[in-house]
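Written out below as structure tokens is the structure these notes cover.
The complex appears here minus one protein chain, its other protein chains still in place.
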Amino acid sequence: MEAQRIYQLLTEKFPGNIYELKEKATQPASIRVNPETIVEISSYLRDDSELAFDFLMCLSAVDYPENFTVVYHLFSTKHLHKIAIGVKLPREAPRVHTVEVVWPAANWHEREAYDLMGIVFDKHSDLRRILLPDDWDGHTLRKDYQAPKTYNGVKI
Amino acid sequence: MAALESEEMFINMGPQHPSTHGVLRLMLRTDGEVVREAVPHIGYLHRSLEKIAENVTYSQFMPFTDRLDYLASMNCNHVYAMAVERLAGIEVPERAEYLRVIMAELNRISSHLIAFGSFGADMGAFTPFIYAIREREKINDLFEMVCGARLTYNYYRIGGVAQDLPEGFVGKTREFLDYFEPKVKEYNRLLSWNKIFLKRLTNIAVIKPEEAIAYGVTGPNLRGSGVKWDLRKNEPYSVYDRFEFEVPVGTGEKGTVGDCWDRYWVRIREMEESVRIIRQALDRLPDGEIRAKVPRVFKPPEGEVYLRAENPRGDLGFYLVSDGSTNPYRLKIRAPSFCTMSIFRKLSQGLMVADLVALIGSLDIILPEIDR
Partner (left out) sequence: MQFAIQWLVDKFSFLSPISILLLISLMFIVGTVVLLLAMLYEGLGTYALRKIGGDIQVRIGPNRVGPVGLLQFLADGVKLFLKEDIVPTVVDKKLFILAPFITFAASCAAFVALSYSDRLVISNLNIGLFYLLAISSLVVIGVIMAGWASNSKWSLLGGMRAAAQIVSYEIPIGLSLLSVILITQSLNMGEIIRSQSGGWGILNWHIFHNPFVFISFFIYFTAALAEVNQTPFDLPETESELVAGYFTEYSGMRFGFFFMAEWGEIFIVSAIAVTLFLGGWQLPIINNLDIHIYLKNLLQLGVFLGKTFLLIYLMLWIRWTLPRLRVDQIMYMCWKVLLPFAFFNIIGTGLWLLIFKGKGIPELVIQLFS
């Protein structure tokens, strides 16, 4: 299915919560949506027989100067189409509801985004650091991250 | 039978353990030998590759992709090169595409050989491991001819490959393929059909197809569950659409579809398919350029791309965000083993400690890719 059509379906279903479609220089095309409604949108994307996005390929967090963006790359093994869903989160308190219940694959990806980018996923079943030690300070992938001089008294 | 009162015990499996395939740590909650739950703790090999990517140029990051999945460096190179080319809209010359496919498939064989060998060692049969290493050495010799390295090749370049084939490579590769094909049958006689081996693996840790898709399990592990899904076939990239090959899937011929043996068996048959692909690629290898013209100061236009391709361990994906400068703005690596590992906790419930080893071996995870 074309990205245009997916965008159209989404705007019909969730009027006011679907912001923009970006196709230029973006592969796959990305749709920016309201972070408040991400669970509803995700469930719809997965369960609608015409869309059937049953495969979460990737979940990435990106640190832009003005906001954090979480990008969900989706794929449908039934219809073989792809789409990227993006949510913009404020820099001060990046929070978004987890989509773990929709795609279990999100569990570890969200833990990673929490660990490295500091994005809090509400209602996540097991939101712990995954790659860094539990007592690590800060979130390393943020652009303003300063590497510490020592870790537990050991010089880095 | 009345249940005996027993106490649960916590055991730390790893980070140093012979069969966790690297520095993986599992917290086991066991009742005697029965595992109630195994919680994976990862990150012991975390090198912040994604942060490094933001501080080096696009072509400088190529050697780092070698260190993602060091058993399949060629394949990792390939995916990254394709992602950058897609971002910048670079056309790769035909000969380079063929060379890429040949190297990727040779590396797939060598990676599956290690999977086969170490799986045998996990199951207590050490001899297959030595056999697998023997064949892998020959592939390493071929790679050494091509790029001078035996483990981290750094052979692919943005827009092509580093250098053309050395003299005699095609002949040597054909020689290897002729030598290798009967060896697979030997492996089957030695290990695949072994009664004890089958007894240990069939009906153990079954992944259902819908479960595999929900958890993002890909590659041979997904095909082991009976899903005919291979990006080389279903979403052809490079020149894979020009070759004839089968996509082996698990059929449950010895047990249940999606058990440990099915995953193992898919890998064995994939090696044979890779041999087929390499033969065809060698036959049709065109002449011509091996690298597209790419400016020395390489600045792809603003944009973002998510690209995935079939690695020996599943779909490796790169999410690249470019802000028009020489360095990537953000690079996210979607590692197949990472997603595979996320289903581990669910699968481990109710297995025995020995089955856990079988499960890790059959998932064929690799830690540097999980930890990045």
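Letters A and B name the chains as they come in the text, with residue numbers starting at 1 for each one.
Here is the rule we go by: a residue touches a chain if its C-beta (ideal position, glycine included) is under 8 Å from a C-beta of that chain, and two chains touch if they have at least 3 such contacts.
None of these values were measured; they are calculated from a predicted model.
Note that the absent chain touches B when the full complex is taken as a whole. One of B:26, B:45, B:109 or B:123 touches the chain omitted from the figure, and that residue is B:123.
Of the options B:145, B:170, B:190 or B:285, the residue whose C-beta touches the omitted chain is B:190.
Note on the undisplayed chain: of the listed residues B:17, B:41, B:174 or B:276, the one touching it is B:17.
Taking the complete complex into account, residues 9, 11-12, 17-19, 32-33, 120-127, 130-131, 134, 190-191, 194, 196-197, 199-200, 352-355, 357 of subunit B touch the chain not shown.
The rule is simple: only the chains that are shown with their structure count from here on.
Centroids of subunit A and subunit B (each the mean of its C-alpha atoms) stand 25 Å apart.
Across the interface of their complex, subunit B is touched by residues 24-28, 30, 54-58, 60, 62-63, 71, 73, 77, 80, 82, 84, 103-105, 107-108, 112, 116, 129-133, 140-141 of subunit A. The touching residues of subunit B, when paired with subunit A in their complex, are 42-43, 46, 48, 50-51, 86, 213-216, 227, 229, 234-235, 301-308, 315, 317, 319, 321, 329-330, 332, 334, 338-339, 341-343, 371-372.
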